[in-house]
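Of the protein chains in this complex, one is absent; all others appear in place.
Which chain is which? They are A and B, in the order written, and residues in each are numbered from 1.
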Amino acid sequence: MDTNELNAPGYEIPPEVQGQVAITTLDRIYNWGRRASVWPMMFGLACCAIEMICTAASRFDLARFGMEIMRPSPRQSDLMIVSGTVTKKMVPIIVRLYNQMPEPKYVLAMGACASGGGPFKEGYNVVSGIDKFIPVDVYVPGCPPTPQALLNGLMKIQEKISGEHWRTSRWYQKGGDQAEIPIPILGPDLIDPRKVEEYSRRLAESEA
Amino acid sequence: MSEMYGKGILKGLGVTLKRFWDTYWEDAIWLFRQVTRGERRYRSPEGIAHRASKNTRGIFTVQYPEEKLPVPEEFRFVPFLVYEEGPNGEKVMRCTSCGICSRVCPPQCIWIVRTTDPETGRPIPDPAEFYIDVDICMNCGLCAEFCPFDAIKMDHDYELASFGRSVYDKEKLAKPVAYYESIRPLNAARENAARAAKEAARFATSAKPEA
Partner (left out) sequence: MTAPAPVETLDLAARFPDWVTADARPGYSGWIVEKDKLPDFARALRDDLGYDYLSSVTGVDYLPEGKMEVVYHAYKTTGGPGVVFKVQVARQDPVEVPSLVSIYPGAEFQEREAWDLLGIKFTGHPDLRRILMWEDFAGHPLRKDWREPYFEEEFKPFKSRWPEGKFQMAEDKARLGDNLSFPAGFDPQKKTDFDPEKALYEALRQYQKTESGLETEHLLVNIGPHHPSTHGVFRVAVVLDGETVLSLKPVMGYLHRNHEKIGERNTFLMNMPYTDRLDYLTSMSNNFGYALAVEKLMGITPPERAEYIRVMMAELTRIANHVWAIGFLLNDLGAYFTPMLYAQEERELILDIFEAVSGSRMMCNYFRFGGVARDLPDGVLEKVRDLAFERLPRKVDELEALLADNEIIRSRGIGQGVLTAEDAIRYSAAGPLLRASGIPYDVRRAEPYSIYDRLEFDVACRPNGDIYDRMMIRFDEIRQSLRIIQQTVKQMPGGPIMAVKPAYQVRVPPGEAYGRVEGPKGELGFYIVSTGKSSPWRYHVRAPSFINLTAFGPMCVGQKIADLVAILGSIDIVLGECDR
């Protein structure tokens, strides 16, 4: 955040102290700090992960956004970049990793596969988008999104963080959102515990 | 085995130091170029081109979003539909809803509804609806390659991040011919020439019997 933005909180500063004091709101300074130090999880799934690594590497340099510290541990990261095809065999692990991330946490679906299934959507082992299991904040289309497209998506995440308010943001409310997401089960096919009733209903319907 | 331990580390640090030094050395050279020729190293096309050339030294980073790596003409991201301006400013789609693109599309992410004439019930060469599920599209470019009417092309715009899932309809996909010509000038010129030649040939054959 540049000084102009910091100095203009929407309150009038008397001319005699201009340039000497900075007034800001708690939200602004808090969000400014948060959005300039988003730590993504070092977590690659498929082809898109290669472009994610390129984004972090020499040419595009994620460090310019304060995101260079890619943490392999979910406990230390704020952002999950779901970079690639989500398969049924992998989804229990992804959900578990998401549960382990501390709040506030964000999810960026990188590429067609993570956003909506992608070219492999019709496959029997492929999940049609990670948003069926965990909440996604930003979707980046492309197959794969180029590093610049990913950076554009990361800036959208920053934009989203800036727009949050500590009183209304879902992370600081009681209840609901913080509940752990039940881990899907690998049975004869992938079973989402949240949907078993729906499955039974639909099975009964289609048999009738 | 080397007899002196730590040699590898020193060498590594040396290489890193050289890169560090190169960055500032290049800066000095560019300062000279800026004074003499007005060329800048950062935030300028010539600077970015230099960093993507064989001579790049020192810093290699392209500072998106202030600097953007230029995309080559053939670059492909998601497809778009080309329309031409009609005489009254209306959009005339080049697409004839022939369906070839939806048939070649490998993940089958194009949905096309043909327009039918309300009176005769016969199809009109104009798509009533045209959907591309961008979150299935694999950016392969086959649709653009095989469209016989040059109606669907691959876009250069990659800044499409959004807060929701993307399914593009006809409205969202349509872009003017001028835009197409601006992003792919060589291709557009080649296609225009081919079309003109075809027109001329057809004109010639159709004119002959009358003559």
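Everything below uses one rule, namely that a residue touches a chain if its C-beta (ideal position, glycine included) is under 8 Å from a C-beta of that chain, and two chains touch if they have at least 3 such contacts.
Note that the structure is a prediction, hence the values are computed from the model and not measured.
One chain of the complex is left out; on chain A, the residues touching it are 42-47, 49-51, 54, 57-59, 72, 84-85, 87-90, 93, 97, 117, 119-128, 132, 143-144, 146, 185-193, 195-200, 202-203, 206.
Annotation for chain B: contacts to the undisplayed chain at residues 1-2, 5, 7-8, 11-12, 15-16, 19, 52-54, 56, 60, 71-76, 97, 99-100, 102-106, 108, 110-114, 123, 129, 131, 133, 138-142, 145-146, 154, 167, 186.
Operating definition for what follows: only the chains that are shown with their structure count from here on.
Averaging Cα coordinates per chain places chain A and chain B 27 Å apart. Chain B contributes residues 60-65, 68-69, 77-78, 106-108, 133-139, 158-166 to its touches with chain A in the complex. Interface residues of chain A, counted against chain B in their complex, comprise 58-61, 64, 112, 115-122, 129, 131, 137-143, 145-149, 151-153, 155-156, 160.
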